[in-house]
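Here the complex is missing one protein chain, while the rest keep their positions.
In order of appearance the chains are A, B and C, and numbering begins at 1 in each one.
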Amino acid sequence: MDFSNLVIIAISSIFINNFVLARFLGICPFIGVSKKLDSAVGMGMAVIFVMTMASMVTYFIQYYVLVPNDLQYLRTIAFILVIASLVQFIEMFMKKNMPPLYSALGIFLPLITTNCAVLGVAILNIDTVWADGRSYNFIESTWNGFTAGIGFTIALVLMAGIREKLELADLPESFKGLPIAFVTSALIAMAFLGFSGMSIL
Amino acid sequence: MDLSQIITAFLSVGLVGAVLGAVLAYASKVFHVAVDPKVEKIMGVLPVGNCGACGFPGCPGYAEAVVAGKADITLCTPGGQEVIDAMAEIMGVSASAALPVVAYCACNGTKENAKDRFEYYGPHNCSAAVFASGGHKACDYGCLGFGECVEACTFGAMYMMDNGLPFVDDEKCVGCAACVRACPKGIMKMMPKGSSVYLACNSKAKGKEVTDACKVGCIGCKICAIPKTTPSGAIKMEGDLPVVNYEIEDTLTGAKFKCPKACFIDKSDSKKTAEEIAAEKEAFKAKEAKAAEAAKKAALEKAAAAKEKGSVS
Amino acid sequence: MGNILKLSGILFLVAGIAAGTLAFYNAFTKPEIDKLNARLEAEAKQYVLEGMFKPGEMDDLYYEEVDVEVNGRQEKFWKVKKSASHPGYKAFVFLTRQRGFDGIIETMVGTDKNLKINRIKVINHSETPGLGAEVSTVRYGEDEPYFETWFKGKSALRVVVEKDDPSSEDRVQSITGATITTKAICDGINEMALVIDQFRKTTAAPKKILVDPKHVVEVDFSKLREDQEETESAEETDEEEK
Partner (left out) sequence: MNMTQNLTKGFFKENPVLVLALGLCPALAVTTSITNGLGMGMASTAVLIGSSTLISVIKRFIPSNIRIPIFIVIIASFVTMIDLTLQAFLPELSKSLGLFIPLIVVNCMILGRAEAYASKNSVLKSVVDALGMGIGFTIALVLISAVREFFGTGALYGYPLFQLMGIEGFKGSIMMILPPGGFLTMGLILAFMQWNKQRKEKKKEVK
């Protein structure tokens, strides 16, 4: 296990290939749940949690169910099934056993099933390869899920902070609401584009 | 065509599905928690795509918010009119059961009453003004008068008065509390529709500060909260500000007339003439004096009785 | 209990039927995909060799496959002859796989016997549209991607990004904003060219070839020893022919 690989994954998925701002994954919640800072933080935490769990579970599905049976083409259907069930299970488990955590994060969980960032990270874990042609191993997959979730949260929280202030700005009528949110994301994305020059891979 | 391949695919993904189904079904029993049936009903009519278009985290979040009265029923864009109608039906049955309430403004800081600490030239809305070190009013708790609450009202029950305060039309107010959520200072509050007297100050500041900023601010003298003024106990002090519990029925006449800063406002006053109000005040004073005399008498008698008792023993 | 069985039974059936249908569908498309990939590879090989053989010879070319292990990966290259029976080979074709900015870039490269690049073709990549993806963008009115033409006539062994070595004769410009992509393609070509070069020159192949301190290429030639001598002689005959 090479520690530097983990650092590379972290920097890559948080900054260089930020899920929202560079890969366009998870735009719906990014626009939908970024109206208030506290819901943005809650959503972000829930996404980190689910992405980490989903990376772990789909790793097993891929390498212990699909690959041995030569069924890689079924991964979309298998992954989405697993992710949907996982989210529902976590939700029920939290509701019963951890009510405080549930009231903080639980309501965000169902929204995550249709968050393409989660399915996206599961597929990218399989598709991404190192320079020597090796795919991510279990630890790297899990770590990638975790850091991609952090990248998502950073983008979401940045956006929510700006949008809370934007509510009060004197905008042209036609830009109020969604349009200005997109224009703002364009500016944030432009800033994140600066990271793409980093050559660490 | 290789049949064995199809069978492998059928079995492996089928088994994954079966295991997940079993786990979920089992979990739903083990981790069962009772939910408000109304939330479940709304979940039933919502298109559970969990798209987040309503601004809430997923359909369950929205359903809960609707049931809790924190959200409009019109926010589900993918569902369209059908869903709105269905939700209106579910919510309509339940909404009428609640006690009718109306909004009121817990501040009497009109342009004459309350001082400004600086001139504000920013965007004309309350939330923006709050960012300029809490607003231009000298009182940190006072109404800024840009009418964000009025904008939030979708029923036309509010308008801004010339004195810089919002007015709530009790007849039109449906008690949706949209204005309560809109006010960045937390001045808008809800009270029962029938009640007439309310506390029109929200200042938690010390007496000196309040007098410097506003002519009609609560100085925290506690007169309204003592049992002698309000025997029902509907007013309690919380720090330097009294809190009125509107659920306890009380006319609050004591507080209204005894408050040295006249922080309690009677809605019915606006319909009376000045003479009537003065007469009412006189009547209260007379009653008060009578009661005081009676109390004095009683105290004297008591003292006398005690003395007598003492001499005997 | 009954409820649990019912639910999992339904999900079993639904997921199973869906998977079975897909397997059925896959049985039709899989051969198509394989055929297509084989065709694309064959086309790419012909494309990168264009101009090196007479047009009439193109269809009869014989590709002799050589498998090597490079840095732990299984790679292969082809020695190209005019026909299966022809004694000498005239060109090399190889496929490089290198990690670009985002994912693996596969480039087909055709060189002459001295590893001078004839043509390259980027056949697979997932680079950013507008930046790295320019490697396979064909400008309007042109026949081939402008990026690929930059490599014509450069030495596969020494081809380098202009920024790294501005004085080199074998430099190529980097695509604006996509230096990482350009560099990855150059590195990939260098690496395979080095392997082929060793294969070409030495009979007793070294275990390791040092390109630069960060870039170690390990080649396992042990299986090829016998093969080697044949090619040496074949090369000579080819020279004589000329």
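The criterion applied here is as follows: a contact is a pair of C-beta atoms (placed from the backbone, for glycine too) under 8 Å apart; a residue touches a chain by one contact, two chains touch by 3 or more.
Keep in mind that this is a model prediction, so the values were computed, not measured.
Q: Please provide the labels of all shown chains that the missing chain touches.
A: Checking the complete complex, the chain left out touches A, B, C.
Q: If I consider the whole complex, including the chain that's not displayed, which of A:Leu37, A:Val57 or A:Leu193 touches that chain?
A: For the chain that is not drawn, the touching residue is A:Leu193.
Q: Just name the one of A:Ser13, A:Ser39, A:Gln62 or A:Asn115 that touches the chain not displayed here.
A: With A:Ser13, A:Ser39, A:Gln62 or A:Asn115 as choices, the missing chain is touched by A:Asn115.
Q: Residue by residue, what part of subunit A touches the chain that was omitted?
A: 21-28, 31, 73-77, 80-81, 84-85, 113-116, 118-120, 123-124, 127, 172-187, 189-190, 192-193
Q: If you put the missing chain back, which residues of subunit C would it touch?
A: Within subunit C, the residues that touch the unshown chain are 7, 10-11, 14-15, 18, 21-22, 25-26, 29, 32-33, 36, 40, 124, 126, 128-131, 133, 140, 176-177.
Q: What subunit B residues would touch the chain not displayed?
A: Missing-chain contacts on subunit B: residues 17, 20-21, 24, 47-51, 53, 77-80, 82-83.
Definition applied: only the chains that are shown with their structure count from here on.
Q: Indicate which of the five shapes (line, ring, star, complete, other) describes how the chains touch one another.
A: complete
Q: Looking at A-C and B-C, which one has the bigger number of contacting C-beta pairs?
A: Contact tally favours B-C.
Q: Would you mind pulling out the distance in Å between where the CA atoms of subunit A average out and where those of subunit B do?
A: That gives a centre separation of 38 Å.
Q: Can you work out the whole-Å distance between the CA centroids of subunit A and subunit C?
A: Taking the average C-alpha coordinate of subunit A and of subunit C, the gap between them is 34 Å.
Q: Could you grab the centroid distance between subunit B and subunit C? Build each centroid from C-alpha atoms only and quote it in angstrom.
A: That pair's centroid distance is 71 Å.
Q: What are the residue numbers in subunit C that touch two or more other chains?
A: 15, 18-19, 22-23, 26
Q: If a residue has to touch 2 or more other chains to count, which residues of subunit B qualify?
A: As it turns out, subunit B has residues touching two or more other chains at 5, 8-9, 12-13, 16-17, 20, 24.
Q: Given the complex with subunit C, which residues does subunit A contribute to the contact?
A: For this pair, the touching residues of subunit A are 17, 71, 73-74, 77, 81, 127-133, 196, 199, 201.
Q: Using the touch rule from the top, collect the residues of subunit B that touch subunit C in their complex.
A: 1-2, 5-22, 24-26, 29
Q: Enumerate the contact residues on subunit C facing subunit B in the complex.
A: Residues of subunit C touching subunit B: 3-5, 7-20, 22-24, 26-27.
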